[in-house]
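Then we have subunit A:
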Amino acid sequence: MTREAALVLSGIRHRFGRTLALDDASIAVRRGTVHALLGENGAGKSTLMRIAFGMLRPEHGTIHLDGDAVAFASSAEAIAQGIGMVHQHFSLVSTMRAVENVALGARGRLDLAATAARMTAVAHATGLTIDPAAMSGDLSVSAQQRLEIVKALVRDARILILDEPGAVLTPDERAELDRWLRHFADGGGTVVLITHKVREALAVADDLTVLRRGRTVLHSARADVTEDAVIDAMTGESDVGAAWRIARTESDRPTAGAAALRSGATGTPVLALDHVHVVDERGVTRLADVTLTIARGEVLGVIGVEGAGARELLRVLAGRLLPSQGTVTRPAHVGFIPEDRLHDAVVPTFSLTENLALAEAGAARGTLDWRALVARTVDVITAHDVRNGAPERRIDTLSGGNQQKFVVGREDRIGLDALVAENPTRGLDLRAAHAVLDIVRRTGGGDVPSRAVVFYSTDLDEVLSVATRVVACFNGTVREVRPAEDPADRTPYARALVGAS
Partner candidate 1 sequence: MDALAALWDGAFGSAFAIWSATLVRATPLLLLGLAVALAFRAGLLNIGAEGQLLMGAVGASAAALSLGTAPRAIVVLAMLAAGATGGALWSGIAAWLKRRFGVLEVISTIMLNFIAAALVSWLVRGPLQEPTRIYPQSSTFSASAHWPFLIPGQRLHLGFAIGVVLALVLWWWFERTAGGFRVRAVGAGARAAASAGGVDVASTVMRVFLVSGAIAGIAGAAEVGGVTWALYEGLSPGYGYTAIAVALLARLDPRWIIATSIFFGALEAGAAAMQRDAQVPAVVVQIVVALVVLGVLAVTALRDKQMAQRLAVDAE
Partner candidate 2 sequence: MVKLLRLFVIIHTVLLATACGTKTSGNDGAFRVALLTPGPISDQAWNSSAYKGLERIRDSLGAEISHIQTKTPAEFEENFRQYGAKGYDLVIGHGFEFQDAAQRVGPEYPNTIYVTTGGSGTGPNIAALSFAFDEPSFFAGIAAASVSQNGVMAVLGGTELPPVKSSFAAFEAGARSVRPDIQILTAFIGNWDDAAAGKEQALALMSRRADVIFQNADAAGLGAFQAVRERGKAWIIGANADQNQVAPEVTLGSVVIDLPHAFLLVAREVQDGSFTPRVVHLDTKSDVVRWVPNPSVQVLSKMVTDHIDGLRAQLIAGTFTLPMASAP
């Protein structure tokens, strides 16, 4: 395997304001390979690739494309040189049609028919099918991701950078993506896969590069490393790495604890839905006749593809959505961790204390006792290891992981009897995800209060690692998934996701 280097960045330094984001970061990507760029949140992965894509200009360091030194003044130049990037938070204009999003950035006359034809051609060649006329905002998450890739391919991208592509996909979709990336690389294309999920990376990559705190700490062919070595390189602390490894091991035996619990399950019901229907404002039925009980001590895992009804199910259980029909039984306070943190969980411009107060804003009366709120904020910060957290600090100055830890900590306190979590580890690094899952797991025993937990994730591994039983949403219905004889067999879950029994 002596393929030449397609993209090489070396000795890159970059800072945001006073924060040094990258310091001597390097990566060498060979043509025709899938290259995983690994690191925890804040390690500088995205920054490094944004430099490669011309969105940022490095303070120091060089970029070589196919052996030639380049200096992009803008991403337009990078695109022209055959680089395409799919951002973690997609760069789609939701109010525009798919074909318009693909055409975005073109100059001169806009020939949407020709662009649509190109999309069809790409679809034929790659299997990435998107309806050109579809409104981007109406597409499912995986379709949006396909659209992003199509966008790059229509512009003849030879090098494709994907930022955390697996975070929003179901296992099947992720497998499909992996297959496709492999196919693309085999055809001579080059892929850089930014991720913090070691397994995801190892499953598909030929080579990998690990960044830690803005520096390249590991550079290797896939074949030459073990999962443990990568985790240690990423965390830089072998004890944390060890803890994570234990967590992963547990997740391989997902239903062991669940079976035990269910056999003797006598917890009192905390959350209950009785013949619940939800019809949205456009008249579409989102939940149809759902009856469900969740007892104290249970962790109900919820799986389902976009639009299958999981979103509504969680919100009805959390009391954030009133059913059109049927009755809901729930405690006065249900902790809720919504997926879209920056829009639904926190007010970015508010301080940590204000964001703590936010959780009770609807019910609060009279004056607010800020001193007590500050004290509680400090409690959450220390109890949940919110780095750089201070009561008066604006929450948007924290990293995503630390914001999420704060939100989880806040809801942990509120949801003494019930907690509903929606993709709570999305975009988090190993350590932060680990901490979040810990809280979810803490349903009973020991010194923590026993409660009912509802946990939804697009990562099946994650669901199986914490759930005591699993339900699948499909087309507005909710059905319990019976595990296979072999606990490691995922088939029942995969079938439930597509509505097969």
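Criterion: contacts are C-beta pairs under 8 Å (C-beta built on N, C-alpha and C of every residue); 3 or more make two chains touch, one makes a residue touch a chain; residues count from 1.
Quick note on selection: all candidates are chains of the complex that A comes from, given by their letters.
Remember, it's a predicted structure, so these values are computed and weren't measured experimentally.
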Here the complex member from 1 or 2 that touches subunit A is candidate 1
Per the touch rule above, subunit A residues touching candidate 1 in the complex are 16-19, 21, 41-42, 44-47, 319-320, 336, 338, 343-350, 354, 357-368, 370, 388, 394, 396-400, 402
